[in-house]
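Can you read through this structure? Questions will come right after.
For this view, one protein chain was removed and the others were kept in their places.
Presenting subunit A:
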């Protein structure tokens, strides 16, 4: 694994591109998404869009990143407040951990 693979900026960029694909460019511009953007309140993500995002994460990162496992650790308020930055941080940490 190269260092750039796990860089937080790269991961953030990739996740944002996936979000734009899933939600649609008509509704979301990459520039509108920041680390503090919430999936529910800000992006109004629907279940079908979460599934599509999870599939893209799986394709890109494989089993190293497990979105269901990440969500399983959150309580209701944390799930309501889930941010793009939070997910990116989780992905980064998982990639770091599995890179060793």
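What we mean here is this: contacts are C-beta pairs under 8 Å (C-beta built on N, C-alpha and C of every residue); 3 or more make two chains touch, one makes a residue touch a chain; residues count from 1.
Rule of thumb we're sticking to: contacts and distances are computed from a predicted model.
Name of the non-displayed chain as stated in its UniProt record, restricted to "NADH-quinone oxidoreductase subunit A", "Hydrogenase expression/formation protein HypD", "Monosaccharide ABC transporter ATP-binding protein (CUT2 family)" or "4'-demethylrebeccamycin synthase": "4'-demethylrebeccamycin synthase".
Only one residue in the set A:18, A:45 or A:65 touches the chain that does not appear here, and it is A:45.
Residues of subunit A in touch with the missing chain: 23-24, 26-27, 40-41, 44-49, 68, 71-77, 79-80.
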